[in-house]
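This report refers to the structure that appears directly beneath it.
Note that one protein chain is taken out, while the other chains of the complex remain in position.
We just call them A, B and C in the order they show up, numbering each chain from 1.
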Amino acid sequence: MARFIPVRETILAGAIGLLLVLVASRFPGFVAPGNLANVLNDTAPLIILALGQMVVILTRCIDLSVAANLALTGMVVAMINVAMPDLPIPVILAIAVTLGALMGAINGILVWKLAIPPIVVTLGTMTIFRGIIFLISDGKWVNSHEMSPAFTAFPRAVILGLPVLSWAAIVTVIVFALMMARTPLGRSIFAVGGNPHAAVYTGIDVGRTQFLAFVISGALAGLTGYLWVARYAVAYVDIAGGFELEVVAACVIGGISIAGGIGSVGGAVLGAIFLGVVKNALPVINISPFWQLAISGSAILIAVAFNARAGRSKGRIILKSAEASS
Amino acid sequence: QDDVRIALVVKALGIGFFEAAARGAEEAAAELGNVEIIYTGPTDTTAEGQIEVINALIAQNVDAIAVSANDTDALVPALKRAMDRGITVISWDSGVAPEGRQMHLNPSSNPLIGNMIIKLAADHLPDGGQVALLSATTTSTNQNIWIEEMNKVMGNYPGIEVVATVYGDDLADKSYREATGLMQSYPDLDAIIAPTSVGIVAAAQAVVDAGKVGQVNVTGLGLPSEMAGAIESGASQSFAIWNPIDLGYSATMLAYELSQNGIEAAPGAEIPMGRMGTLTLDDNNEGAMADPFVYDASNIDEFKSIF
Amino acid sequence: MSERAPPAIAPVVSMDAITKTFPGVRALDQVRLDLYPGQVTALVGENGAGKSTTVKILTGIYHPDGGTIRIDDAPVTFAGPNDASAAGITAIHQETVLFDELSVAENIFIGHAPRTRLGLIDRAAMHRDAAALLAEIGAPFGTHTPLRDLGIANKHLVAIARALSVDARVVIMDEPTAALSHKEIEELYELVETLKSQGKAILFISHKFDEIFRIADRFTVFRDGAFVADGMIADITEDALVSMMVGRSVNQIFPARSALVGEDVLQVVGYDHPTEFADIGFTLRRGEILGFYGLVGAGRSEFMQSLFGITKPSKGVCKINGRISVIRSPADAVAAGIVYVPEDRGKQGAIIGLPIFQNITLPSLGRTSRSGFLKLAEEFRLAREYAERLDLRAASLDQDVGNLSGGNQQKVVIAKWLATQPQVIILDEPTKGIDIGSKAAVHDFMAELAAQGLSVIMVSSEIPEVIGMSDRVIVMRDGRIAAELSGDALTPETLVRHAAGITAAPELQEA
Partner (left out) sequence: MTDTAAPHRHVPDRLQSRATRVFRSWEALLLAVAIAIFVVNSFASPYFLNAWNLSDATFNFTEKAMIAFAMALLIIAGEIDLSVASIIALASTAMGLAVQYGAGTPELVVIGLMVGLLCGAFNAVFVTVLGLPSIVVTIGTMSLFRGISFIILGDDAFRGYPASFSWFGQGYIWWVFTVEMALFALIAVIYGVLLHKTNFGRAVYAIGNNPTGALFSGIRVQRVKFILFLLTGLMSGVAAICLTSRLGSTRPSIATGMELEVVTMVVLGGVNILGGSGSIPGVVIAAFVMGLVTFGLGLLNVPGIVMSIFIGLLLIGVIALPRLWTMVANRRSA
């Protein structure tokens, strides 16, 4: 039953493996566990956001506002931290997730209730969110020395050998794997993207599911907003500028179909890791960083061409002889 | 309208260094009495953004534009048009090609800065060692010049080897990642030189996170307020900067002199700039404001609350 | 109308004075419908009579504008499909409403999957229950199979299993046999019997009268969204039912045709396709109607589409008027004088979003324009000519085709092709899903075209139509030509035998 092996994921994992071997042949230190952990930690925000984006894309939408959401949430929590340095981290986390989810809900409502195409909605909110950061911060940076030590320490705190930032990604992956496979919401998300018309007949509210997808994506962007700002210990208008496209790219490389309904948690995670490895490997093997953009562009093109080929249905086979030989 | 309107155009809004310069400009304006400062710039460090800002300033018919450019050449046509419409144009901090401005104010002289950044690293490496450069964007005019000047004097620092130059694009996360990459690629790295205020902070953070405080010394150009933590943690032994408040102050004074007092910017001209003395222009109509100043554990507390 | 004898048993579901309006259409007007336990009620009516709308109201997909639904004599309102299924009403819808990317078991249980104590989906239980359901209906595939790997008929079985997965008291089947083969239809009949014996109420919608008379106990007739009559099947004749349906008696006779068949127009030699068909060859003459018969999925549409340049044959020659034409795209086909009225009207036929006149002139723009520049007046003239010829019912020519009824959309598609003045017109299932009244009009029109010298290829799965309309019939089976029949050899038996691959002896032969 060859068709039950998820072909895309296997090949993508293979590509990542090959990449690691190639890098290791020039720079063995890169595959040392410690360094791989660093790469994972560095890729964690991308993994988390790619999962949120995956859910949105699966429902036939797209969320271009994630990076702006991340930046706005990050700025807000940073400013809150400056104003109230003693606020405990769990409260900060709650604020970040809620605020992010709220922004996701704005996207979701516009898509659900007013039926505005998601790309238009999120293109609009993307610029609006960025603008709001400027308005609330007056364009000023929040620097590390203004943040409380607890605030910046959280994502770095090491548990069982890995920083909290990495754990956040790992936990997100586990929660998503469970949610997508084993909860009615997860299955509805696939159903809505796969066949929205049929979803209505089975009692699934398409608009509401899309709304929830945006809320999920927003909440994760909010969470990442705090982790990002705390990790790099700085908040300003432009953080994570253009990151939304990297997130979409991770999904595409991971085999999430932009037409909705097709994709997997494993794919999204591997797509993100692939980009993360490329990004981290280039400086190490002394390839000029100027190559990075062209390489990730080519990776997207190859991945999408490949996925389309693998996903193309063989169609119906009427001829008996053809059936036997295929 | 009586006020003289001087526009201080910066690379991007929100950067601490330029905010401090704006304060200096206001100080100058207060001193001059009838000056209105328009502090503006794009929100990201692009030439196109600056051009739009400059077009809007031309339309408002301001009296003078003092710009820290994101691109030496790209602003030239827009600034030329400004000069055609009778607006005084000077560049400061990061320069514009000579045909696009009347004069340029360097914060310090480029050879001095080039020498300073390598000296800061070498002073803590008596036996020599590996250093790497973390620059801003690949297109930043002044970083490129300083690195060039630094390379000229490398012979004076035997044993010091520059192993790599990477670019953090003046983005905190990219700079952080590049710094981390440097430490991985060069396990024996002794110092990171970041001649940019964004890069130096990110690099210091990366060194702390990598647990390499004491092994890798971060130095370069930074702001005391932002670097106070790094000095305290030991990630940075020392760094240098000129005073951005003085820089904004001087730029405003120069713009005022050129536009209101009929002083012509020509090679050899001596232009007064208030409490900062006078500026002497060289053959390129450029002048240097002052020497960079070194900050370390002994004096950081005094300055960190100022800028 | 038939006398309503007081039923011995009370209805499970009773709809009364139900009204439903869509923008511009009154789909249902004060209709009533009763379903009784242990009985099959056939709902009959022409296309657009409101049958599927009734189903959607009963399953909570649409909300009625007025009227009451009672279950066991208690009025209910359904906020959504979930309410209806909770009330024990389940349906196999006319469209397949399934998910290609999910597994068979998930398709059956989506929306009401068994849960573990943690609230997660209990996959083991789900697959076990799904397997039991599939066994019950004799489905030949596993529960883990992704739905996209199934053929249309098997997908339909999944839809049936899904309907049975709810512990329902009322099972609705909206044209369930349309996609099924003979054998599968028999199995469906058995299933209906089982459900009946379990005391379930069944609503059965079909356009096929043999079916209705075979399995239904009662009937209800709608016409134009209004209730006409109901009663016991045993008390009524086929003719009476038809006249109630259309409100007049329908002449079932096919138009008389004088076989004025002329010279060869189209010659097809050795058309092959790697997977869909092989070795297709035939000749078509001027003024002829050539029927293509076969079971659903025999590959007729695939072949026609390759003749029209949509899919590429791997081999084969096509000659028009004796000269070889190379057809690589529909544009080539149109230039060569071959046009195709597709089976799937909504997707392949009309361009919804464009006004009627632009739909009609789309393939003829070369003639209505000058050196690539549009001439609107010319377009309106051409569109008006064909709209009038086909008796199009529309408010104006710049109205969006999407606002037209299905039958009128079909007219626009035919008009679009006639406007190109073709030599050969291929009609793929021209009367599929069309009611008896409109069918006759389509048949007359085809005869008229042939009489005017157009060569017609008609793909059809309906034996009376094939025999009644065609001068000659080609039967396809499994992608190959199984027989060419005409004259006395053209009988229902021979058609069925060749289509199903049964030779003289009633033994199945290896294809």
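Keep this in mind: contacts are C-beta pairs under 8 Å (C-beta built on N, C-alpha and C of every residue); 3 or more make two chains touch, one makes a residue touch a chain.
This structure is a prediction, so every number in the text was calculated from the model and none was measured.
Note on the chain not shown: across the whole complex it touches A, B, C. The residue from C:394, C:414, C:450 or C:482 that touches the chain not shown here is C:394.
Residue in contact with the omitted chain (choice from C:185, C:240 or C:352): C:352.
Although one chain is not shown, part of subunit C still touches it, namely residues 251, 308, 310, 329-331, 333-334, 340, 342, 347-354, 356-358, 362-363, 365-366, 369, 372-374, 380, 384, 387-389, 391-399, 416, 440-441, 444-445, 448.
In the full complex, subunit B touches the omitted chain through residues 13, 38, 40-43, 46-49, 51-53, 55-56, 58-61, 71-74, 76-77, 81, 85, 137-139, 144, 167.
Summarising the interface, subunit A meets the missing chain with residues 62, 110, 113-117, 119-121, 123-128, 130-132, 134-135, 139, 237, 242, 245, 248-249, 252, 258-259, 288, 290-301, 304-305, 308.
Just so it is clear, only the chains that are shown with their structure count from here on.
Each chain's centre was taken as the mean of its CA atoms, and the one lying most distant from subunit C is B. For the pair subunit A and subunit B, the distance between C-alpha centroids works out to 36 Å. Put simply, subunit A touches subunit C in their complex at residues 3-4, 178, 181-184, 187-188, 190-191, 194-195, 197-205, 261-262, 313-323, 326.
Contact residues of subunit C toward subunit A in the complex are 59-61, 80-82, 85, 93, 95-102, 106, 110-111, 113, 119-121, 123, 144, 146, 148-149, 151, 273-278, 297-299, 302, 478-480, 511. Against subunit A, in their complex, subunit B makes its touches with residues 12-16, 19, 43-44, 138, 166-167, 171-173, 176-178, 180-182, 184-185, 187, 201-202, 205, 209, 225-226, 228-229, 304.
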